[in-house]
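Sharing a structure with you now.
All protein chains but one are shown in place.
Order as written gives the chain letters A, B, C and D; numbering starts at 1 within each chain.
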Amino acid sequence: MSDKNSSSIKNFLNDAGNRALIFQVVLLAVVVFVGYYLFTNLQANLANQGISTGFAFLNQPAGFPVLIHLIEYTEANTYGRAFVVALINTVVISLMGIALATIIGVVMGLARLSNNWLVARLATVYVETLRNIPLLLQMFFWYFAVLATLPIPKNSIIFGDFFLNKRGIYSPNPITQDGFGIVIAGFILSIIASIALVVWAKKRQTRTGLWFPAYWASFGTIIGITFLALVVSGFPIEFDLPQKSRFNVTGGMVLPPEFVAVLVALSTYTGAFIAEIVRAGILSVNWGQTEAARSLGLKDSLTQRLIVLPQALRVIIPPLTSQFLNLAKNSSLGAAIAYPELVAVVMGTTLNQTGQAIENIGLCMLVYGTLSLSISMFMNWYNKKMSLIER
Amino acid sequence: MTNTNMARAQLAQGEEAIIEFNDVNKWYGDFHVLKNINFSIKKGERIVVCGPSGSGKSTMTRCINRLEEHQKGTILVDGVEMNDNLKNIEAIRKDVGMVFQHFNLFPHLSILENLTLAPIWVRKMPKKQAEEMAMHYLERVKIANQALKYPGQLSGGQQQRVAIARGLCMQPRIMLFDEPTSALDPEMIKEVLDVMVQLAEEGMTMVCVTHEMGFAKTVADRVVFMDAGEIVEANKPNEFFDNPQHDRTQMFLSQILNH
Amino acid sequence: MTNTNMARAQLAQGEEAIIEFNDVNKWYGDFHVLKNINFSIKKGERIVVCGPSGSGKSTMTRCINRLEEHQKGTILVDGVEMNDNLKNIEAIRKDVGMVFQHFNLFPHLSILENLTLAPIWVRKMPKKQAEEMAMHYLERVKIANQALKYPGQLSGGQQQRVAIARGLCMQPRIMLFDEPTSALDPEMIKEVLDVMVQLAEEGMTMVCVTHEMGFAKTVADRVVFMDAGEIVEANKPNEFFDNPQHDRTQMFLSQILNH
Amino acid sequence: MAIEFKPSPSLPPPVNSVGAVAWVRHNLLSSPLNVFLTLFSFYILYLLIPPVIEWGIVGATFSGASKADCTGDGACWAFVGVYFEQFMYGLYPSEETWRINLTLILLVILLGTYAVKTVNKLYLSLVILVVYPVIAYFLFSGGVFGLEVVETSLWGGLFLTTLLGVVGIVASFPLGVLLALGRQSKMPIAKSVCIVFIETIRAVPLITILFMASVMIPLFLPEGMNFNKLLRVLIGITLFSAAYMAEVIRGGLQAIPKGQYEAADAMGLTYWQSMILVILPQALKLVIPGIVNTFIGLFKDTTLVYIVGMFDLLGRIQAATHDANWLGMTIEGYAFAGFIYWAACFGMSRYSMRIERKLETGHKRN
Partner (left out) sequence: ATLDDVKAKGFIQCGVSQGVPGFSNADVNGNWTGIDVDACRATAAAIFGDAQAVKFTPLSAKERFTALQSGEIDMLSRNTTWTYTRDTSLGLDFTAVNFYDGQGFMARKDLGVESALDLDGATVCTEQGTTTELNMADFFRKHKMNYVPVIVQKADEALAAYASGRCDVFTTDKSGLAAHRSKLADPSAHVILAETISKEPLGPVVRHGDNQWKDIVTWAMFVQVNAEEMGISSKNVAKIKSESNDPGIRRLLGAEGNMGESLGLGADWAYNIIAEVGNYGEVFERNVGPNTPVGLPRGINNLWTEGGVMYAPPVR
């Protein structure tokens, strides 16, 4: 519908749509201008001072070591590879932290609701203490407290081929030999078998009404068949055993204390937040639901599993997502206790050697942005799935 | 005759009692909510419980399937004593269906799943058979066509009927109703009462807390009137309405019938 | 005579039309919610709108003060066309009071503040004067003594009366009521209708969506019946009730009067 | 003929259902699992509590002027005693610290006047939000009324921590409101700008933002143009918490029923009038707990400024542990820092719970 007097500017300005349009155009112009202004200044400043730009440095040798690398890495590798190593470290600690924090959070959240007074109180103390102390301090605590209580390598605590000392937990490192293919085949077979088992169990329930502990059974199947394959192929694995050497334990696989401390700090800290979310979620499920389930004769464990938790999840998931994001971002504090994650390697060492702040910080932000986005996309998908079932 | 004596008299008459309250007392903290309840219900009997708000009607009903614990006296359901023994409680709960005032349907499950949940998990019934049975009861309450919807998509009256069907799916020997119509509008009340009347006519043991006096008059074998945690009066409906023994009952009836 | 023609006939009669719908069409997405509405309301007229749920009554009413936008046709209120022009909309909203079904009182403001908000900020009235006027209208609806309470502290009927007073405080020339009594219990319905009848008697232009047929009979100049986004019939109350032209209207009336 | 009904007297519950015995039975020993959990909990308490008490209280030294005064059996709190002033005020000249104290007292007095019924709350809020910060600024930095100038680089300790936290939250608040409104708006460009801003900021760690603020901003400005580092860090923190605040406030806005918007529209209020008079007061009230949570998070996060070379409480404590006379006091220092942060955050979270409870009744009343 056009206004008959739209020729007059006043009318034009009074039109709601036009006003919004003008405002938005101005806003866009401001944003673009500010962006352009900053960018040109940056270019001028960088050129003035002869600071190198671009990502060419990623192909140059890094020259520094990285303590924890899940892919092959030596000082002779490039900055690019160091970046990937750090990226993997960040992703690994984030995902493991998320898994562990979720477990801790759920356990503590349930503990806070326990009808054992003492347990509930202890869980409250746990939550209130860890939530209210800066994470950095907690990282220091875990790192230095872990180190303080462990023995020096000479006096390692030894369980068979496992060593525990200030340098970490050492375990045998499996190295595959010829014939390992059989084991892999056996493993795949066992997975197929266990899927079949689950399907069969479901069918049988539909026919006879009897439940079969299919998940435990398939777990057993997988272990059993794989083990059988191992025996048949004559154990085609050799273990690189850790051994005491002059300073350290060498060989084997090692879990360094930095990793343990960061993981523990991140997951206990975030776990405290998750505990509160879980508690609120469970409390949000009407008590009537529990009563109804009970009066149908469901056991308390089944009541929780079939009735309360599925409903609580709806309330839990959105804030849980934020906590996951926080955990991923907080992993950047690992730099303070020698965990070589992204901030340590890229914003720390690489930036210091190349002096290219813009590129390095840009890389970091990009990674964190992508990681956050992936986590929230996954959680949104999961959330949608849960709410679809409901309605 | 004190109330207690009178109630006991009822007990003496009962043969084949399926529910027995013996000197049951219950406290919430310091608050004495059930006082010396002595009462027994015969197999197939239909009991309507009424009384002012807060008199302990819900509490008494919920003691029957031990949603509440009592602290003194004994409750026997089908000859089994209700105590801390989990096995007993589970066994009894299988035999006792309950319909709540607020339905308490499981919102995350479809109507059919709401109904088959207990038969499959508790009675270990084959899924197929459970579903057939569920459809049977849904037809009984005339909403078989809604089986695949979710509770949030049904009207109040429909939901309440699902709740009744859910209770029936356990094929219980006793049904407990706690004010099953008070959250509904008049039209829906009628729907639900119709279903209950039908059930009653089939001879199921029923305990029903309600203030629908029409229902009480039509189907109840006995009407129990409670106040302040005690059973004040329990009698056949016509006796109860026409000739209440206690002044308390009279007062209550005058209020409720004038409404 | 088709509905459209008939409604147009009404338009032809009107002199001094204060609200005019010309071929108004509105869609929600793909859903055609108002279809070719042609209708005009004279100054001082009192219109009751009724019709089945979802027929577009609220939508039509809300188009009058442009809480909803229409996509085709023109709506003239007091000679001003309702379009994107903000000045026009603001001007019209000053002249049109609205009372919502759910009251929509501002819970964080006291009753008095609820009433004076618009006069002070929109009409730029001195606070003192606004308060005097507010008290005047509160007296009109007989709750002047509640002026300093908060909405949450009033009963439903009282809240609805505050909502009416709030609408009046703008001293509007037109009042819109969207099912002002449907959230209330019978006792409160009476309170609110009494107030509305009084207002009607003072000659304010009123558009009222309601199913209170008693009210329609007593005060309406015309009754409009809508279905599926169309005006099916619009007529004087006695004609409308005693001699409905359309079979759709007849069916609807039979339902509503039997209830 | 009717029998009179006298309710039987209420009896006290049986002993085994109330009192200590029942409490223990019910709360600690109600099932085998519970018995196990109880014993396990006692064991954990046994492991934790005695050593902490032994170290922190029994064996600790509370006063002294040097490390030699500490017995070494437990914590050496004398260290905290000697450095207390630095921990509180940083390097702020000690003869000038009265200025910080005065500012604080002034705030307490101003907040106290909220309780006085006759005071106009609106004007008081204006004074606190507009006049007070100006006064505080001049008191802190000096340079007027003969007050000695105190460089911001000397500001530190708990004072700096609090300053960062308070300014961050107060300044981020209006920005958060704008962002939240923008994100809710129907204008596509405005909306996308807000979303991009909020989501970008929320996706990156605070450290990177602080790093940008503390050392990189000048690269983006024309040569020679620069401003105070503290100010830049404050801007970084403000932008960071504004993004979080915006999401909290958006939650509140979404919780307001549509009818409120419509009623405001129907009365002829303009967009800003209806926001300020009707919607925001309700929305903000709803999200006070969320706002307090953001504040707690921010307060803890300010520890990160130590990574960019500012000496907040934690930074000062770390610096103090470098003192050649007090080497080896790291644990005491960190324990002290932990305690201060814990006390502040715990206090805030309790306070927010109280507000929550108070509002709950308020909500029902309204």
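Following the convention adopted for this analysis, contacts are C-beta pairs under 8 Å (C-beta built on N, C-alpha and C of every residue); 3 or more make two chains touch, one makes a residue touch a chain.
Since this is a predicted model, take the numbers as computed values, not measurements.
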| item | value |
| --- | --- |
| Contact with the hidden chain (one of D:G81, D:G142 or D:P218) | D:P218 |
| Which of A:Q49, A:Q177 or A:S374 contacts the chain that the document leaves out | A:Q49 |
| Among A:T40, A:N115 or A:N352, residue touching the chain not depicted | A:N352 |
| Those residues of subunit A which, in the complete complex, touch the missing chain | 45-46, 48-52, 63-67, 75-76, 140, 143-144, 147-148, 150, 152, 166-167, 245-248, 250, 257-258, 335-338, 340, 344, 347-349, 351-355, 357 |
| Footprint left on subunit D by the chain that the document does not show | 86, 91, 151, 153-154, 211, 214-219, 223-224, 226, 229, 307-309, 311, 318-319, 321-324, 327-328, 330 |
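One rule holds in what follows: only the chains that are shown with their structure count from here on.
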| item | value |
| --- | --- |
| Between subunit C and subunit D, centroid-to-centroid distance (C-alpha), Å | 49 |
| Whole-Å gap between the CA centroids of subunit B and subunit D | 52 |
| Subunit B - residues contacting subunit D, complex | 1, 3, 25, 27, 29-32, 35-36, 71-72, 227-230, 232, 244-250 |
| Of subunit A, residues touching subunit D in the complex | 20, 23-25, 27-28, 31, 38, 41-42, 44-46, 48, 114-119, 122, 128-129, 131-137, 140-141, 144, 325, 329-330, 332-333, 336, 343, 347, 357-358, 361, 364-365, 368-369, 372-373 |
| List of subunit B residues in touch with subunit A within their complex | 65, 67, 90, 93-94, 96-98, 100, 102, 104-108, 117-118, 120-130, 150, 152-153, 166, 170, 176 |
